[in-house]
Structures are given as C-alpha cells and as structure tokens.
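Missing here is one protein chain; the remaining ones are kept as they sit in the complex.
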Amino acid sequence: MTGHLLEVRGLTAGYAGAAVLHEVDLDVPSGTIVAVLGANGAGKTTLLRTISGLLKPRAGTVRLDGAEIGGLAVEKIVHAGLAHVPEGGGVITELTVADNLRLGGLWRRDVADTAAATDEVFQLFPILRDRRKMLGQQLSGGERQMLAIGRALVARPKLLLLDEPSLGLAPRITTQIMELLRRLCDEHGLTVLLVEQNVRAALAVAHHGVILGLGRIARTTTASELLGDDALRHAYLGF
Amino acid sequence: MRTLWQSTLLRHLVIAVVAVLAIMFATGYVETFYDYQLAIIAAYLCAVAGLTVLTGQNGQVSLGQSAIMAVGAYTTALFQKMFSDHDVTTQWTLLYSLLAAVVVSGLAGLVIGLAAARLRGPYLAGLTLAIVLVVPAITTHWSSVFGADQGLPVPMNPPPAMLGDGFPNEQWQAYFAVLAAAVTMFLLANLVRSRVGRTFRAVRDNEVAAQLAGINVARTQVIAFVVSAACAGLGGGVVAAINGAVSPDSYSLTLSLYLLLAIVLGGVGSLAGAVWGSAAIVILPYLTAKLMTHMTLSPAAAVKLKDNVPLAVFGLALIVIAIAAPGGIQGLLRRIGLIPQPARPRPAITPAPTQPSPRMQPPSSTEPGAPGSTSDTATSSEAASAP
Partner (left out) sequence: MDRFIFLTVDGLSHGAIYAAFALALVLIWRGTRVVNFAQGAMAVAAGYIAFSVTRATGSYWLGAIAAVGAGLVLGVLVERGAMKWVGHTNPLTAIVVALGSALVIEAVLGMVYGVNNRPFPVPFSQTKFTVRGHPLFSPYDLFVFGVVAAVLIGIGLLFTRTPIGLRMRAAAFAPETARLLGVNTARVLTLGWALASAVGAIASLLILPTGFLNPTAMDLVFVSAFTAAVIGGLDSPAGAVVGGLGLGLVLSYASGYLGSDITSIAVLVLLVLVLLVRPNGVFSSTAVRRV
C-alpha cells in the first residue's frame, strides 16, 4: 500500500542482556538513499545487522518489498534481494578480487545476468578489473571498499545496506563513492540505506535522513531540511 | 578480626576430618562389596579432582591423565614389590609406596608440563593423547621391569593389627582410599582458593591479560600440570593397592575418556562435581552390568554387549551433558537452587543504565552453534570460584 521498499515497524533488538534498538520505525522508499545518522553507540550498526538477519529481532516487523523478512535466515534475506556491506567492507582477504566478486553472485540462478552484472561492476570500478587476480589483503582501503560494494552489486540487489563506507577513506574517495551511490540510485533505481558518521558526505547525496539516538528514532526528515536547518542540526548533531 | 570459621584452611580441615570419620564409621555397617566400591570411587576421585582442577581451573585439556595414573600404579607396584622382597612388613610401606607414586608422577607431570607449556587447545589434547597410547608400548618394550601385557602384582600387607583380628580387607582398603581422597581434596580445595588458584584461573580466562599483569604463564601451566599429575599418581597407586595388580590395559584411552566424562558430568572445574563424577563412572558400569545379567542373552551377544553398552551410554552422556548442561551435575544443582550460588565480588562502580555501544559487544545471533554464544562462558566462570 505504502510502496516503500523497506518498512520497519516497532523493531526491538539487542545483544545478550541489553536491548540496543527500541521500537524503531523506518521507511525507505524505493529508489532513494536514506541516511541513518547518530552518535557512536546509537545503534546504527545494530539496526543494519537486524535488518539483514545477522541479529534476530526481539519484537517488531521488517518488510522488504511487502514480504516479511524478520526472523528469516540471513541467506534467505539475501536471496530476497537485500545486500549488506558491513563496516570495513568485509572483503575476504584470503580470496582474490575475482573470487570475491564471483562469490557475490554465486547464489543467483541466472548465470548470464550475473556475468553481465559483473561486467557492469568492472565498468563502475575499473581498478577492480586491473586488480582482479590480486588477493583481498593486497588492496588498499579505498579499493577494498569498492570491492565490497561491487561484490554486493553483482547480485543486483533491490536494497543495499551500507555501514560507514567512508571509514578510513580519504575524503576524495569518499566523495567518489557517495556520488556513485547517487548515480546508481538515480539511473538504476537502487535503494540504499546508508549508515554514516560523516554527516556532510551522507547528506550531500541522501534523499532522507533519520537520526538514531540511544536506539530510538529521534527525527525523520528530508536531507535538505536537515542540511538547511542550523538549529535542528545543532541540536542533534552538534555542528 | 576474622573468626576461626572464616579461615579457609581451618574450615576445609574440619570438613575433611568430619567427612573421613563419618565415612569410616559408615563402612563398618555396609557389606564389604560396597566398601570396595567406595574405595575405588575414592581412588578415582584423586585423579578426577586433579583433572578437574587442571582442565576446569587452568583450562588445559589433558587426555593423558590415565597414563599418569599408570605411572603411579606401576611405581606403587614396584615399591611394594621391593618392600616385599626385603621382607618389610610394617604397614607404613604402603604409605611410602604411595608417596613414591606421588613424587614420580609429579616428575612425570613436570616433564609433560614443560613440553606442553606453550601448547593450547587441540595441540595439547593431541600431545596428551599420544602419551596415553605410549603406555602399552613402554610396558612391552621394557617388559622385564613392567611385565608387558600381564602386568605386575602389587604385594599388599593385611590390615594393620591395631584394627583387630579378622578386620575385613575391603574395609581397610576403604579406609586408606578415603584418607587419600580426603587429603587430595583438602589440598586441592585450599589450592583453588589460594593465590596460585587465582593465577590458574587468570591464565585460563585471558592469557594475554594475565601475562600483562605479571603472571608467568608457562610456570603456571607447569605447576598446574604437576599438581594434577601428583593427584593422578596417588589415585593410580591407590587403585593398584586395592586391586593388588596392575596391567597396561587398565590404563588405556578408554580410562582417560572415563575421567573426562567424570569431570564433565560433575561440572568442569568443580571439586564437589569431581565427587559426583567419580561415583558415576564407577557405579554406572556396575549397574549396567547388573542390568544385563537380568536379561537373557546368548553368550556371544552377552560378550558383545557387556563392555560396549556402558561405553555407548557414556558416549551419549558426554555429548548430551557437554551440550545441554555444561556445568554438569553441580551446575544443575545450582540452577535448581539446591546449592547456593557462590558469592560474587560486586563491582565498586555500577555502570549507568545507558545502552552499550554495539561495537563493543560481541555480535551474536541466536541460532545454535553460532559463534559468540555466551552460555559456555557463564557456566565456566560460575564453576571458577566455587568448590
């Protein structure tokens, strides 16, 4: 009915003993970038991990494209069209670039389309084609992040979860990646849920912004509103 | 000013003395067969208690405890033979033989401990496994000393005259076995509560942190090994004394697995658990054997089942308990409230109830077998400071 690609309602989740997320509501419209912002410890990573299934929710629902995915196994959620690039990228350092990419699309039945998608990834990140025989551990930080994102894109996901892609990267590369995300969104209809500490970089490309504080949604608004409103920004983000 | 009761040493001493006297008193009132069972249980308790301290308190997995029991057993046999050859008939010979068993086993523990000081986990388990398998080879190769497969007899004197004429042998065996077990438990209980015991646990819980705190990890590991070896040697010596004979196939891998089962059953790291475990591994085979005499079986089937049914039961018990009840019997008793939880030191500052940063928490999902499940750590630290 609402047409949002991702609908989260009343999500409560946490680790042994402590709940981190408390009744989180979140909507991610199809074809947009939603940035999740907040201080350290607010629960941003936990939110992504719960959506992708690494963490089982204690309460609440998560719907991807209308279908309930809360409580499903991680693999099933991935097969439903979700991709999650964890903090740091999660590049498997013992495997080659080519193997990492291949792994991203292994679960798909359509081999030809996966090959096409891999080609597109190489076009997006030409450096990966150059380095495809190298081991993951031989890549630089920026290259690893590109590999991690490329690997996620090989499966042509409907929804991409990105956890702090700018971490440890030079500002120039961060900008590159953010612009790339926006392009993928505008031209290919990719939907992105982006967790970022680098507020400026995130808000420069995001359509909407969500502020998470102590495991609860503190504010949901459009990115432009957030960028433009000094007092609002100051209250929540400190600058 | 601490009252006398709060002194750990004194408290343990009183408990030990009372227990020993009570048990000795009871042995007079039961059939001699039960005295024999009690003696065997007490003998194994020495070895099991030593193993539970080594594995549970210090974190070293040793599959070689039965080999060290063999060292103690053979030492006892040889010393008893020496006394017998020289016609020494005082009752103190048994004490000297057992002391010799303790010393020699301790030395064996020293050698193994030194070799194993840097090993962890499966590497240590593998080394100790290889040691067990060496026992029959040693007895065969130096068969003139160790008697190869037939083993050696352990000449024993009759019960001391002061106990009276016709004092049952089994009751005498129960006496010295229970005494040996009481001494072992007393010493171990004090060790566990002492500074040495704390260094054991510190190394077990976090080796790097222990090292940074100034603990010599290798030395701690070796000490733990020597202590548990001495206990095993005493246990082996007592078993040899009770049975009057020693042979290599009593000290096989199967025995090591039984000892492992005993500590898992009782609760790894728990001395009280060692009592449950030792009783279980002695009583259960006896019960299953008795059960099978009530079933009519062809002799061929009986032979096949006799030894194997207890083994199968034990294997299943190991699996089920290790997975479902990691704290063993002692842990279960605590959980259902029959035994009070040990007092835990309270932190000086209670943390404010804010959400912890997700990055500092170990990520865990709730599926079985997933990495990071916390149930094992909870029970192992539970077993840590309680007897």
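All chains are identified by letter, namely A and B, in their written order; residue positions are counted from 1 within each chain.
Criterion: a contact is a pair of C-beta atoms (placed from the backbone, for glycine too) under 8 Å apart; a residue touches a chain by one contact, two chains touch by 3 or more.
In this text the structure is predicted, and so the values were computed from the model without any measurement.
S.K.: One chain is left out of this view; which of B:14, B:145 or B:323 touches it in the full complex?
M.R.: Once the missing chain is taken into account, the touching residue is B:323.
S.K.: For the chain not shown, which residue from A:18, A:106 or A:170 touches it across the whole complex?
M.R.: A:106
S.K.: Among A:39, A:59 or A:95, exactly one should touch the missing chain; which is it?
M.R.: Only one of A:39, A:59 or A:95 touches the chain omitted from view, namely A:95.
S.K.: Where does chain B touch the missing chain, residue by residue?
M.R.: 55, 61, 115-116, 118-123, 125-127, 129-131, 133-134, 136-138, 140-141, 208, 211-212, 253, 257, 260-261, 264, 268, 300, 303-305, 307-309, 311-312, 314-319, 322-323, 326, 363, 368-377, 380
S.K.: If the missing chain were put back, which residues of chain A would it touch?
M.R.: Residues of chain A in contact with the hidden chain: 52, 54, 73-75, 78-79, 83-84, 86, 90, 92-95, 99, 102-104, 106-107, 151, 155.
Methods note: only the chains that are shown with their structure count from here on.
S.K.: What whole-Å value do you get for the distance between chain A and chain B if each is reduced to the mean of its CA atoms?
M.R.: Those two chain centres are 53 Å apart.
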